[in-house]
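Every protein chain except one is present and positioned as in the full complex.
And then chain A:
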Amino acid sequence: MAAQDKFSPVDVLSEVEEKFEMLQILNEKGEVVNEDLVPDLSDDELVELMTRMVWTRVLDERSTALNRQGRLGFFAPTAGQEASQIASHYALSEGDYVLPGYRDVPQLIWHGLPLTKAFLFSRGHYKGNQFPEGVNALSPQIIIGAQYVQTAGVALGLKKRGKENVAITYTGDGGTSQGDFYEGINFAGAYDVPAIFVIQNNNYAISTPRELQSKAKTLAQKAVAAGIPGIQVDGMDPLAVYVATKDARDRAVKGEGPTLIEALTYRYGPHTMAGDDPTRYRTSDEDSDWEKKDPLVRFRTYLEGKDLWTKEQEEEVIEKAKEEIKAAIKEADATEKQTVTGLMELMYDEMPSNLQEQYEYYKGKESK
């Protein structure tokens, strides 16, 4: 008998890949395609989720415009990712920790970060990173993958304290190629800690397509390497993202360990506003295909079908968002300028002698 009759690595691979079929509840037309999995959300909750997604779309549009006017700095567009960002966050509780990547500012805002601070983060002001007490989160992580290993630690802390909370973190498709990505999910698995790892697979890491990151057919199957559950969801479907995250959270707080969630999503805008031009690597056909999958469109249709959402309601959310953004920018403008001595004070709990000496020098300069 040939060896391949007994054991075929090729078969094993295809069997693994079959296990990670995309979970969808709402299709592109807003129709329920998986009745059994429709989450138990009240009408108010459904409306709130839609409100947050619309608000976040406005935030993206306004942030892009404000960036072009020079009134914001670093900004990574989020349009298209509302379901993966907002619906996953919607499954969390107040005491949960959020460890975002640089594109995940919306989750922080809905977790309690004042909008003014989010804008100060964009501009590069330390006050943007001073989170209010009780907002359990870190500021957006620039080093891709670092948030994953840190999340394992936060979740271990929660487990040790016996808290019924989780730590959630986000990275992109490119980020799954990092060592820290793997170390993070593997540590969380080895310690069986309450962590949720989300991959927002938007097909591109700047200009590099998802296929160039890995031959793996899904990114969710990378969970297998850590021995933890993994699931691929339609990241343009708010209900599917919510259900997957809620399920992961429920299991985590019961002590059943971490989960890896891959959300298939898309960003309509460029990678960041720092000169990236997506027309160099994406086709307009591809863009319009994904626009048909817009999470707002399908959720709007779904809610309209349930008589829970109207055009007027949406207009109201948009207006309110615009006003709040205007007020927050104004407040950010009024924030005091940073000083060198101010930065020095933030460095250490106990200032070392070299900084003490430099402090005196800059204090002198600043008082002139």
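The rule is short, and it goes like this: a contact is a pair of C-beta atoms (placed from the backbone, for glycine too) under 8 Å apart; a residue touches a chain by one contact, two chains touch by 3 or more; residues count from 1.
One rule holds for everything that comes next: contacts and distances are computed from a predicted model.
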| item | value |
| --- | --- |
| Name under which UniProt lists the unshown chain, selected from "tRNA 2-thiouridine synthesizing protein E", "Ring-1,2-phenylacetyl-CoA epoxidase subunit PaaC", "Pyruvate dehydrogenase E1 component subunit beta" or "ABC transporter, ATP-binding protein" | "Pyruvate dehydrogenase E1 component subunit beta" |
| Sole residue of A:Arg68, A:Lys160 or A:Lys306 that reaches the chain not shown, by the stated touch rule | A:Lys160 |
| In chain A, positions touching the absent partner | 97, 126-131, 136, 138-139, 143, 146, 149-158, 160-161, 163, 167, 179-180, 183-184, 186-187, 190, 343, 345-350, 352-355 |
